[in-house]
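These notes concern the structure reproduced below.
A single protein chain has been omitted from the complex, and every remaining protein chain is retained in its original position.
So, chain A:
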Amino acid sequence: MSNMLGRPDPRDAILQHLQEMRAFAMSLTRNPSSADDLVQDSIVKAWRKFHQFDQTTNLRAWLFTIVRNTFYSDLRKSRRELSNIENTDVEEYSDGGGTDQIIAVMDFEKAFSILPTEQREALTLVAASGMSYEEAAATCGIAIGTIKSRVNRGRKRLADILERNGLSDIG
């Protein structure tokens, strides 16, 4: 339902992006239950601030900004969680259907999880969610050049970690 002003219903608008907010939150927190707590807090904040959303801009980027701001403000409150890398289940995924170049999920996710937060964030926005550098930079409130260099450093670092762990022949 939309109202007379043509604004999207906040419930529908937020609902539409929940899965992606969750995927982004997961890349920041590296922990499913923290990710869900983060999304929950972000939903409430997004609702309260929804009147501030400029409809000429991208809603997904706006919501992601709330997720990341919430994440960093929580992080400042509890610095110790920084080193809390959870070892999740070892699972074999075979849903890729065809490519034999898929890195074992656990190895890849482990490698990803030890990257600095800013690199995980940049890679998730640009390489995984498909945002442009411009959108990602706006989402993080940083310069395009900064996001580019974080993406590049993140890719390089991931490649180094994976190669050090015997995955150098993946290419």
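Just so we're on the same page, a residue touches a chain if its C-beta (ideal position, glycine included) is under 8 Å from a C-beta of that chain, and two chains touch if they have at least 3 such contacts; residues count from 1.
The definition used in the following text is that contacts and distances are computed from a predicted model.
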Chain left out of the displayed complex - its UniProt protein name, from "Anti-sigma factor NepR domain-containing protein", "HMP/thiamine permease protein YkoE", "Branched-chain amino acid transport system ATP-binding protein" or "Heme lyase CcmF/NrfE family subunit": "Anti-sigma factor NepR domain-containing protein"
In chain A, positions touching the absent partner: 3, 5, 7, 10-11, 14-15, 18-20, 22-23, 26-27, 36, 39-40, 43-44, 47, 51, 93, 96, 99, 101-103, 105, 108-109, 112, 123-124, 127-130, 155, 158-159, 162-163, 170-171
